[in-house]
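Attaching a single structure in structure tokens format; questions to follow.
Removed from the display is one protein chain of the complex; every other protein chain stays in position.
Moving on to subunit A:
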Amino acid sequence: MFKLRSEAAKGYTLSAPATAYVGFLVAAPLIILIAYSFWSQTYVTLDKSLTLKNYREALADPLVHHLMLRSIWIAGAVTLTTVALAYPIAYFIAMKARKKTIWLLLITIPFWSSYLLRVFAWKLILGFNGVMNSALLGMGLIDEPLSFLLYNEFAVVLTLAHAWAPFAILPIYVSLQKIDPSLLEAATDLGNTPVQRFLRVTLPLTVQGIIAACLIIFIPTVGDYVTPALVGGSDGKMIANLIQVQFGAANNWPLGATLSLLAMMSVGFVAIVFVIAGRGVGRRIR
């Protein structure tokens, strides 16, 4: 008993620096944000009396609704695309590839350049005079440059899916890697074709990995600001762009704080519903 206590104490001591760091850099700003959301601002004067005005204003504004729904829709599309493309890659590395380390290293290559550079690279590829259009023109497949490639939702989804791919591949790879190969042989032995075996053993045993991948991608992409700003055009703007405006040009920090908190709550709600639904589906497969 005494020993157990000292073990626990040791654990707290070891995690104390990280706890302090996180506490200071996450909890403190969050508290400030919450405080701001209940204050109000008229031009440059900040009124610190508590009010629900910002929430009323934000919830009644159709633009906020529209941008929030679009953000969730784009993040959902990014998540779906990324996970659907990442699963086969993770499956290949975990089940088929011989040199797993090399493959995993190759997957991290996009991270060797900065996020911003990658977004700009997509801009160069998809732009009006970009790589894609020049190539298609050069091959004579089109007569004039395609304009639907850049500055819309499609460009945002494409860019984000590329940027987040490794984050989807890794958790799915780990969950595939953990599957005991004799389970797959047992399924075959009991009469399953490879497809049945995948649906009844491999997929249910990787549900946790898929859920983790979805959350890792969905949560940050809802609030992504750089990609929609650079490749989204007016059709691809998301909630984070509106929030940025409140803290910048509009100079309405209380409304910006309120929008941030509302966005966080929406994301949290969607994520919780998703986790519960995902687990339920995983459990129903027999």
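Convention: a contact is a pair of C-beta atoms (placed from the backbone, for glycine too) under 8 Å apart; a residue touches a chain by one contact, two chains touch by 3 or more; residues count from 1.
The rule is short, and it goes like this: contacts and distances are computed from a predicted model.
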Among "Response regulator", "4-hydroxybenzoyl-CoA reductase subunit gamma", "Probable glycine dehydrogenase (decarboxylating) subunit 1" or "Spermidine/putrescine import ATP-binding protein PotA", the UniProt name of the subunit that does not appear here: "Spermidine/putrescine import ATP-binding protein PotA"
Omitted-chain contact residue, chosen from A:Ala90, A:Leu205, A:Val222 or A:Leu261: A:Leu205
Candidate in contact with the missing chain, chosen from A:Thr51, A:Asn152 or A:Asn192: A:Asn192
Contact with the hidden chain (one of A:Ile142, A:Leu183 or A:Ala277): A:Leu183
Contacts of subunit A with the absent chain, listed as residue ranges: 180, 182-183, 185-193, 200-201, 204-205, 282-283, 285-286
